[in-house]
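A single protein chain has been omitted; all remaining protein chains appear in their positions.
Moving on to chain A:
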Amino acid sequence: MEGAELAGKILSTWLTLVLGFILLPSVFGVSLGISEIYMKILVKTLEWATIRIEKGTPKESILKNSASVGIIQRDESPMEKGLSGLRGRDFELSDVFYFSKKGFEAIVEDEVTQRFSSEELVSWNLLTRTNVNFQYISLRLTMVWVLGVIVRYCVLLPLRVTLAFIGISLLVIGTTLVGQLPDSSLKNWLSELVHLTCCRICVRSLSGTIHYHNKQYRPQKGGICVANHTSPIDVLILTTDGCYAMVGQVHGGLMGIIQRAMVKACPHVWFERSEMKDRHLVTKRLKEHIADKKKLPILIFPEGTCINNTSVMMFKKGSFEIGGTIHPVAIKYNPQFGDAFWNSSKYNMVSYLLRMMTSWAIVCDVWYMPAMTREEGEDAVQFANRVKSAIAIQGGLTELPWDGGLKRAKVKDTLKEEQQKNYSKMIVGNGSLS
């Protein structure tokens, strides 16, 4: 039938094009510059859109709509200054102002809740999902937006899904094949090749543009790589530039298949769910892994959960107790082209991936940083904080002492007791109470 033949021809030409322009270059790590052209056009379009929007809205509301300004201006002064006291002065009725003001501030705006939802953009990037405050401006802008929707859903999405499919299948098949070989340097080389190729294909399936800085500090074998966590894509971004041994729980389903295949080709560290609870077991296995200098560096995300890429939260000390050299890496996404944050309470994995594939692109910067080791007299918590500060400064993120686990768990009472203790010390200090 003519229709079927035609469809068949189109499909095969299309596949050959994909093969030629995208898959083959990925094997050699070479880029044909198509994505660069796409990005240039995109940037120009978004700039044009921003100018149109600014012309369209009246001046004052632009200032007011600035997303970075909160509702209130917070007073960060510590308790002593806030109570305008020297130590040991008596209780006064006005003391209640300090606490009620702090309580009030926390109700209106606190540092933690805002980190678990996506960052607001200052100017719209022509995606409906980021459209919070912006109204209809002009016909031309709407036309451009409609064009954008068509391009994203009808052109880019099928292409990306195909690529992702090819990438994952190649990974599973490739690693299983390589896994049949006996252990040798050939096997390692092949396994690296397979990993890198498939990761590059997957990154292209998201239209990812990644800039790696300071490649000389790339994590070495036998070390531990530590990075801030925003989404499962972080893993993809890091493994495109080097091979790592992953650490994580064994999953079922598609993830499980991928995990089992990967571990045949090179030694990743997968734990059963029950084993994860046993911290000693986990530490022991990780220690064994890094002791073998021929094994790939371990990749760990010490925050333990996804944060929205505006801040770095508490690093859990477990990763820093293993010993060995820590190679910090800072990852910062550019939210203008697509929001990479995975809000796991709002979206499951599949809808998250679909959102990723219908954004403009994923653009991010990766900074490799000089290695750090634990110093004399420094305990794991201090070391973790030191690494955390370094990553926050490099990536331009705010540093927060709070535990990312607060996304789901309850807050402990110890925080309140701390405040009460400090306050009591102040009013009792000089022994004015007999």
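Everything below uses one rule, namely that a contact is a pair of C-beta atoms (placed from the backbone, for glycine too) under 8 Å apart; a residue touches a chain by one contact, two chains touch by 3 or more; residues count from 1.
Keep in mind that, in the parts below, contacts and distances are computed from a predicted model.
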Which name from "EF-hand domain-containing protein", "RALBP1 associated Eps domain containing 1", "Geranylgeranyl transferase type-2 subunit beta" or "Low molecular mass early light-induced protein" does UniProt give the chain that's left off? "EF-hand domain-containing protein"
Touch criterion as defined above, residue of A:T16, A:T113 or A:N348 at the omitted chain: A:T113
Contact with the hidden chain (one of A:W145, A:Y217, A:Y347 or A:W402): A:W402
Residues in chain A touching the chain absent from view: 61, 64-65, 69, 71-73, 75, 82, 84, 90-114, 117, 133, 402, 406, 410-411, 413, 415-421, 423-425, 427-428, 433-434
